[in-house]
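I am attaching a structure below and will ask some questions about it afterwards.
Apart from one protein chain that is not included, each protein chain of the complex appears where it belongs.
Right after this comes subunit A.
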Amino acid sequence: LAPWIPVVGLEIHAQISSNSKLFSGSQVQFAAPPNSLVSFFDASLPGTLPVLNRRCVEAAVMTGLALNCSINKKSLFDRKHYFYADLPAGYQITQQRVPIAVNGSLSYSLCIDNKMSQMVTKTVRIKQIQLEQDSGKSLHDDTSSQTLVDLNRAGVGLMEVVMEPDMCCGEEAAAAVRELQLILQTLGSSQAVMAEGQLRVDANVSVHHPGEPYGVRTEVKNINSIRFLAKAVDYEIQRQIEELENGGTILNETRAFDSKLGCTVPMRDKEGKQDYRFMPEPNLPPLILYDSKSLPANMNHQQVINIDWIHERLPDLPSVKREKLVEQYGILPEHSFTLLNEDGLAEFFESVVKQTQMKPKKVIGWILNDLLSYLKQHSLTVKESPVSSFLLADLLNLLEKKEISSTAAKRVLVELWKGEGKTPLEIVKEEKLELLQDQKELEQICQAVIDGHENEVIMMVLV
């Protein structure tokens, strides 16, 4: 049987972290009472006009720069038309013709064969980033044949990040999205929490034989976590391969991922191909961005965005942070990945290192093996850790000074997890875990043991 090459592309919608919406002043907030964050414009009241939110543009520029994109100094807004209950104006304002950023790349790392020690770096091309409005939410109440519409989310700013079909499987897709998530969170341009709908991923999947053109692709939606993303993509790849090997064909359709069943199912909603009748948004002039070279001298700085200014103020991206951690602390690259993968863990680690004489190379083991596994077992975040960096550093100092053994230290840690407020030293004293350093005392104890077990000692000497 000829081998199959799976091809995976992604369309990711990231909600912009901002106080107000993309084109209106109503607030952006998760889980507010229904229809409590809706301005006249959001409700599409006739005669209202969009006004562009500066913060949203800055967020998109930051993200574009972090993803190595070219920032378009002139980009345009368009209307994308379709009728739906959660789209009050009957169109979405988006950037179809000329988006704000294009032609970037994202590097991410994978473990080969699940071995953390063998990591490989991959790159996915970023086709573009565009600014667009989020829609409201509609809830279908089938029992009373009603649709309930909540417009709180209508008009919230989104960055759509389009990743080219450079990925080949669920693992790659998941790793790419994870890295994007970290980047967005580092920049602060999006909180990117998938569970709160701040990061939504649609996967485009197809398969083909080597040397042949790409196969028909399907779009998989409704993926709620990175774990499910990997599952959904892998399932869809398998499904397509099986279908084709059985002589079937793949329909260019949209499918939803059913997390309970672990499979993709066709979505009834999409009937036929929609013609969105794109049209330029006439109420928004072209978005002009400047850099230090093109910025006119007498411009009102409140009214312009300087790309170079934003570039200079970009924080260290995850990849840079990891390199710095490896260089500064002599830890392994795979350690740096785990540190950054857990919110707050890198900071915790650095904090402990500061407060202890123990070498970072040794501290890392305690962080990754003991602390992290405990947190995972109890589903806690680093922030929620009952053991603070101060306490852990305290404990590691005792170990470093050889006042306790490594085994004893683990015992103390178990006690510390209980969060009863005791210091490591107090626990050591309570449990009598001190290492004996006094030579004379040791001799006395040994002598006492020998004296108490004369027969066994004689036996040992004779044998």
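The rule is short, and it goes like this: a contact is a pair of C-beta atoms (placed from the backbone, for glycine too) under 8 Å apart; a residue touches a chain by one contact, two chains touch by 3 or more; residues count from 1.
Here is the rule we go by: contacts and distances are computed from a predicted model.
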item: Per UniProt, the name of the complex member that is left out, chosen from "Integrator complex subunit 11", "Thioredoxin-like protein 4B", "Phosphatidate cytidylyltransferase" or "GATA amidotransferase"; value: "GATA amidotransferase"
item: Residue touching the undisplayed chain, where the options are A:A85, A:C168 or A:L295; value: A:A85
item: Residue among A:V265, A:M279, A:L442 or A:V457 that touches the chain left out of view; value: A:M279
item: Residue among A:G47, A:G421 or A:G452 touching the omitted chain; value: A:G47
item: Residues belonging to subunit A that touch the chain removed from view; value: 40, 43-52, 79, 81, 83, 85, 88-91, 145, 147, 149, 275, 277-279, 282-285, 303
